[in-house]
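Before any comments, here is the structure.
Note that one protein chain is taken out, while the other chains of the complex remain in position.
Chains here go by letter, A, B and C, matching the order in which they are written, and residues are numbered from 1 within each.
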Amino acid sequence: MKGMTVIVKTVSSWVKVLIFLFGIYIILFGHLSPGGGFAGGVILASSYVLLMLAFGRESVEKNLPMSIASRLDCLGAFLFALIAILGLVVGGSFFVNFLYQKYLPGEPFALVSGGTIPLSNLAIGLKVGASLFLVVFALSKFRYDSKSLANKRLSERTGEPKE
Amino acid sequence: MSVPLPVFVAIPLVVAFVLPALGKGLRPVATFLANLAMISLLVLAVMSFGDARVYQVGGWSIPLGINMVLDGFSSLLLLAITAVGTAAMLFSTRYMEQYTAKPKYLTLFLLMVAGMNGVVLSGDIFNLYVFLEIASIASYALVGFGGEHEELEASFKYMVLGSIASTFVLFGIALVYGNTGSLNMAYIARAIEATGMNAGLAFALSLFIAGFGLKAALVPFHAWLPDAHPSAPAPISAMLSGVLIKALGIYALTRLIFNVFGVSIPVGWVLIALGILSMVAGGLLAIGQWDFKRLLAYSSISQVGYVVLGIGLGTVLLAKGASVAWASLAILGGLFHLVNHSVYKSLLFLTSGAVEMATGTRQMRDLGGLADRMPVTRATCMVASASIAGVPPFPGFWSKLILVIAAVQAGFYWIAAAIVCVAVCTLIMYLKVQRYVFLGELPEHLRQVREAKGSMLVAMVSLAVLCVFMSLLVLVPALRAAVLQPAVDVLLEGVNHSTRLIDL
Amino acid sequence: MAIFYILLVFMIIAAIIAVETKNLLSSVICVGAIGFGGSLMFLFLRAPDIAITQIVVEVLGLIILIRATISRDLTFISGDREFFGTVVSIVIILVIFVAGIRVFDALPAFGVPVFARLPGTASEVYVSRGLQDTGATKLVTSVYLDYRAYDTLGEATVLFTAIIGAMVILRDKSRKLLEEPDA
Partner (left out) sequence: MLYALCFLLFMIGLYCAVVKKNMVKIVIGIVVMEYAVNLFLIMLGYRTGGTAPILSGPDVDVATKTVSAHFLAAVVDPLPQALVLTSIVISLGSLALMISICIRTYTKYGTFDITEIRRLRG
């Protein structure tokens, strides 16, 4: 797929940045306003999905190869588990919010508040963004294969080759 | 030293998160790490066996946070999961060389184990649902791992029915929350005890029975199992038949009925009916099968029927207020059969995998005479078949005997008769397996067949040894008191159990 | 109050169309309509978090669903499975529905949350002490990532599992020839 027209490409290359920033905002302020790691992560993923729709798979593959996205996915999940385990090591219990209870109480409504909660949001955002991008990317692979297959099937049915 | 309970979930999770990130050159490291994780889980499960404690995740006091509970029942299941899991993982080290994407396979395997551990350790129904979904989704993907026509079809069927079951469970949880305002099992038990059952809770309970019954493949809900279990790679079939249907289906259902909702006569009869239906239908359908793994899958339905029957018998006896000793005997039989079945059925699936890998077919008509070519596989298969068919010194005999005694003592002679009849069916089907796979004429195309190697043999032999010594669990009173009786006591204690644990 | 009825009826109509329409693409679009109806509903039910999550998930879910329908010749499979099975299923579903419809009487009336009726539930504490205990001013987050963070770990794992599973299912070649066993 070579992508869409120049207008679409130009607009989406601008909008993509905005969507990406919005995703980051949603993740960072997840403990204060509606949103959070998951919603923000989906928005991050959708910025890349937009790019994929406008420019085609190949250019996105150059931008964010699948192997790196897969690593990011693992990294996000691992970081979240690490926060839990740090709770066990530092705070004495799995998933203890050790930052808030011991080191960093923070003011209500401040960006730095809630201890490990913003960190967890970041990890989840990273994980969700990478993994959803991965799955849409992997699904988009099958477009042409299946078209030819449908033709094959049709020709099997009618008994005469098509094309 | 007491092991912190989240470790049972955290170890497989962390290893699973790391594995896909390892590069191509690190394949052996990935296999090693996965095996190490399983073995350490087994060691930890043995170490913490017999403890009874509650772990408050995040340090939050009970109704606020999620709690994990280890008691006799969950440690029994935990032991079964880790033991079978370790053997299956060892087996896959070599068996899975015939597929691509091995690190992803190992990841999914570990995630499935983590999900099952989470389910059996959970003391909170929503948390139970979440871990149920981890284990189920991993198993859907693993059933389709082969990526061929049959695998995909079976995987889709399994996934649709499994998702419907999960949605039922979630709906039931929502109803329970709406009626009791709590998600913690002990709090729900207390609330139900205080107010009694109402229509909403009864409906939630029936949703749970349908949902977990689907996961356990009890007979009206069994349609997916004979497709899904044979389609998966052999070690996964062993996990699915051996422990997954028990951890996700029977364990969860039993836990909810006994320790949360409380036993009642109608529920007990529903369980008995489901059990007998599964036993009879599964047994009869299995005899007609010619596909080795498909026969084993149908036999799983039948054997799970025994477990549910034992538990249902216990429910009815408890609810009637009859002698606790009889109820205890019935439940003991059911649980012992559960453990037995997880060992010998996984062993049978592993041997079927070894045969399939060596010969390239599962059709029993094309097999035969493998006894000389694959002596070790044959011997292990023999042990497992004898056990599942109820040949006297083997553990399968004792668990069925206990069930029969319990049924007779309770006065349900027809149930005892059904158990004996299905046992005869089972004997016939495993004679058929022995006859057509290992005895008879060796066909021409199988002259080159070689015995399985290395880790596959180790896995099969260790499970077979375990299978032989399982009889001791019930024959030696000290062992029985240490291993099986705590689990039975948990169920006998009923709704007071979870409350008592919380108050500790 | 009326808005809930309007939205729910809208969702039900969209669901019926989604189920019964012959064209798969319209069916998928109707699912989108249900999702957005649900999202509005969440907004009016005072759950802005869920509304946002629902919308973004809806968009991505639709992209995934449309991937399954686009450029396919057989989007017009109509009809049901074999007649007997269909009738039995419909009867069973009707029975469940009739049996289930009464159970909602036992619940508190709509508009009274459980924790307002039953004292001593966890939600009561979440609301009053959530800020003190966790430092997050959005109480849903304090439940989601602190009190019940273990669930969230499970949830992240479910997503991880599903994605790994999807990649496994979608890989090109699933079997390879086993190298000759070293004798």
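Definition applied: contacts are C-beta pairs under 8 Å (C-beta built on N, C-alpha and C of every residue); 3 or more make two chains touch, one makes a residue touch a chain.
These numbers come from a predicted model, not from an experiment.
Peer 1: Since one chain is left out of the picture, which of the remaining chains does it touch in the full complex?
Peer 2: The chain that is not shown touches these displayed chains: A, B, C.
Peer 1: With respect to the chain omitted from the figure, which of B:Gly85, B:Pro103 or B:Gly178 is a touching residue?
Peer 2: Residue touching the chain left out of view: B:Gly178.
Peer 1: Of the residues in subunit B, which ones touch the absent chain?
Peer 2: Output for subunit B: 126, 130, 133, 137, 140-141, 144, 147-150, 152-156, 159-160, 163-164, 166-167, 170-171, 174, 177-178, 183, 223, 226-227, 231.
Peer 1: Over the whole complex, note the residues of subunit C touching the chain we left out.
Peer 2: The list for subunit C reads 1, 4-5, 8-9, 11-12, 15-16, 18-19, 24, 27-28, 31, 34-35, 38, 41-42, 45-50, 53-54, 57, 60-61, 64-65, 67-69, 72, 74, 77, 79-82, 86, 89-90, 93, 96-97, 100-101, 104, 107, 110-116, 122-123, 126-128, 130-132, 137-140, 142-144, 148, 151-152, 154-156, 158-159, 161-163, 165-166, 169-170.
Peer 1: Considering the whole complex, not just the chains shown, which residues of subunit A touch the missing one?
Peer 2: For subunit A, the residues touching the absent chain are 33-34, 36, 38, 107-109, 128, 132, 135, 138-139, 142, 145-146, 149-150, 152-153.
Everything below uses one rule, namely that only the chains that are shown with their structure count from here on.
Peer 1: Sort the other chains by how far their Cα centres are from that of subunit A and give me the top one.
Peer 2: Centroid comparison gives B as the farthest chain from subunit A.
Peer 1: Provide the C-alpha centroid distance between subunit B and subunit C, rounded to the nearest whole angstrom.
Peer 2: Centre separation, subunit B to subunit C: 28 Å.
Peer 1: Measuring centre to centre with CA averages, how many angstrom lie between subunit A and subunit C?
Peer 2: Each chain reduced to its C-alpha mean, subunit A and subunit C end up 19 Å apart.
Peer 1: Could you give the separation in Å between the centres of subunit A and subunit B, each centre being the mean of its C-alpha atoms?
Peer 2: 35
Peer 1: So which stretches of subunit C touch two or more other chains?
Peer 2: 146, 149-150, 153, 157, 160, 162, 166-167
Peer 1: Where does subunit B touch two or more other chains at once, residue-wise?
Peer 2: 6, 13, 17, 20, 57-58
Peer 1: What residues of subunit B sit close enough to touch subunit A in their complex?
Peer 2: 4, 6, 10, 13-14, 17-18, 20-21, 55-59
Peer 1: Quick check on the complex: what are the subunit B residues that touch subunit C?
Peer 2: 6, 13, 16-17, 20, 57-58, 60, 63-66, 97-101, 104-105, 107-108, 111, 114-115, 118, 126-127, 130-131, 133-134, 137-138, 140-142, 144-148, 152, 155, 175, 177-184, 191, 198-204, 450, 453
Peer 1: Which part of subunit C faces subunit B closely enough to touch in the complex?
Peer 2: On the subunit C side, the touching residues are 99-100, 102-108, 114-115, 117-118, 120-123, 125-126, 146-151, 153-155, 157-158, 160-162, 164-169, 171, 173-179, 181.
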